[in-house]
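Missing here is one protein chain; the remaining ones are kept as they sit in the complex.
Which chain is which? They are A, B and C, in the order written, and residues in each are numbered from 1.
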Amino acid sequence: MSPGRLETFADGVFAIAATLLILTVDGAVEGHGADLGESLRHAWPSYVGYVVSFVTIGIMWTNHHTVMSLIARVDRRFLLANLGLLMCIAFVPFPTRLLAENIRGDGAESAALAYGFTLTATAVFFNLVWFYAERGRRLLRADADPRIVTGLNRTYLPGPWIYLGATLVALASPTASALLYLAIAGLYVFESSLFGGRTATD
Amino acid sequence: MSPGRLETFADGVFAIAATLLILTVDGAVEGHGADLGESLRHAWPSYVGYVVSFVTIGIMWTNHHTVMSLIARVDRRFLLANLGLLMCIAFVPFPTRLLAENIRGDGAESAALAYGFTLTATAVFFNLVWFYAERGRRLLRADADPRIVTGLNRTYLPGPWIYLGATLVALASPTASALLYLAIAGLYVFESSLFGGRTATD
Amino acid sequence: MSPGRLETFADGVFAIAATLLILTVDGAVEGHGADLGESLRHAWPSYVGYVVSFVTIGIMWTNHHTVMSLIARVDRRFLLANLGLLMCIAFVPFPTRLLAENIRGDGAESAALAYGFTLTATAVFFNLVWFYAERGRRLLRADADPRIVTGLNRTYLPGPWIYLGATLVALASPTASALLYLAIAGLYVFESSLFGGRTATD
Partner (left out) sequence: MSPGRLETFADGVFAIAATLLILTVDGAVEGHGADLGESLRHAWPSYVGYVVSFVTIGIMWTNHHTVMSLIARVDRRFLLANLGLLMCIAFVPFPTRLLAENIRGDGAESAALAYGFTLTATAVFFNLVWFYAERGRRLLRADADPRIVTGLNRTYLPGPWIYLGATLVALASPTASALLYLAIAGLYVFESSLFGGRTATD
């Protein structure tokens, strides 16, 4: 299988998962009472959840592309690691809805844990995908820029720990945990804006 | 990232958002009473909403393509602006359903405002995408036709104001506001029919 | 816009509309009572509807490809006609669900009319797409095979009338109308099997 074929399939899953996030907002307003304006205001966590998860999936899509642009060929184990990653990405709309609906209620802790563990698992699979390809330059293109490779090594490794940390904070305070998820997404955007003058594969 | 890759992802989001609009119609007929014919007739605003939003998303997809055909390269800020745009596009099915279900009831004003603000935000991100690329010809191809560039400048700039105006009309009359959204989509179609003899990237 | 770009977008809508048909089956079994086996047997019209609409959308997708393979360029009117066609295709899951749920009840006539009018409108837009491109060979490739062109002319023209006829039968007997929709899809499959030895663009 060519890397291009895998990318087409992956792009499809990323795009569909992101677009299905709207069902989060749909669900939050569906059971509204008499006053639509009131229920639209009350549903604000679902808008935040929509934006945070959309940005998170979007950033992961760009990162996935960066990885694929360095890949010369695809073997079955790499394919499996990618399936695992996409399985996590397609899962994201579910805990997003959970967190948006429960952040102000008794289920806040469970919802924040569900969201966090999903993103932790996603980050773990991202590392599997990348380091399986990178170890001994197993699947890398001959002309893969060593600085980009080193940069990705440095960027991906802490990912699972950062998300795991934010997840465990939920045991003390689900709200703090949710704010951390927001902050991580915000950081991605900020970092991209700051260094955005370079082309996207830098 | 090549412009082509971004387009594939964007095409996916545009196509899925447009196709998910059918859930608007589904929802409008779901709670029907004894007589299906009656409830199908009663659901007419959802058909109008389906058509208006489908056409609006379709036109935006063609405009997005026109922009991308002028782009030589993609940097991270441009990518972020595009993510914001796609986030708005994927959001459209939600206010479409709101407006279709509430235009004849107490929630008409809230629903018309929700629809209008979504399209205003979409137009704002369209301007961000375009003018970020166009300023100083930052991301444009060397052979980008100056007349098309000037034409897009003139076309996109008023977009947010037109939608914001139609949105604010909802404070006086939600029905008038909804008719304006319809008229704007109709205008796109009319203008395209009138000048349609030229090829689509003109 | 290149024909290839339009095809990518159209493929997305065709694929999503076909895949969303599963919600028809989902809905038919959802409100089941105590015995799952019984409710699965009771839901048989939704399986028939799923197959008929999936095959219909699939055949239309192949036909759309045949048209696009003859097209040299795309103008805005052609684009609009295609948007209209895709709007109808994305609509198909809705009347499919209506017909599957109501064929055995009071709403059979309304549901059969809704299904039929949707497919009639789809056939009308198919004719608009094709004959706009074909008239005076406006958008056709210079090397478009005249026999294929003549063949498509002969094939597409009766489409709306066939579907309109089957639709109007619903006024007398919704069941007969539903059987006609089934027969039309079956005919496509049969004809394709019979003459299938030729390559798909014949």
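Here is the rule we use: a residue touches a chain if its C-beta (ideal position, glycine included) is under 8 Å from a C-beta of that chain, and two chains touch if they have at least 3 such contacts.
These numbers come from a predicted model, not from an experiment.
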item	value
Displayed chains contacted by the hidden chain, counting the whole assembly	A, C
Contact partner of the left-out chain, one of C:F14, C:F126 or C:Y181	C:F14
Residue, one of A:V29, A:L83 or A:V124, that touches the chain absent here	A:L83
Subunit C residues that touch the omitted chain in the full complex	7-8, 11-12, 14-16, 18-22, 25-26, 29, 34-37, 40, 50-51, 54-55, 58-59, 61-62, 65-66, 69, 189, 192-193, 195-202
Residues belonging to subunit A that touch the chain removed from view	1, 5, 8-9, 12-13, 16-17, 20, 23, 73-80, 83, 86-87, 90-91, 93-94, 97-98, 102, 106-107, 109-111, 114
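Here, only the chains that are shown with their structure count from here on.
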item	value
Co-neighbours of subunit B and subunit A - touch as defined	none
Chain closest to the middle, measuring from C-alpha centroids that were averaged per chain	B
Numbers and ranges of subunit C residues touching at least 2 other chains	none
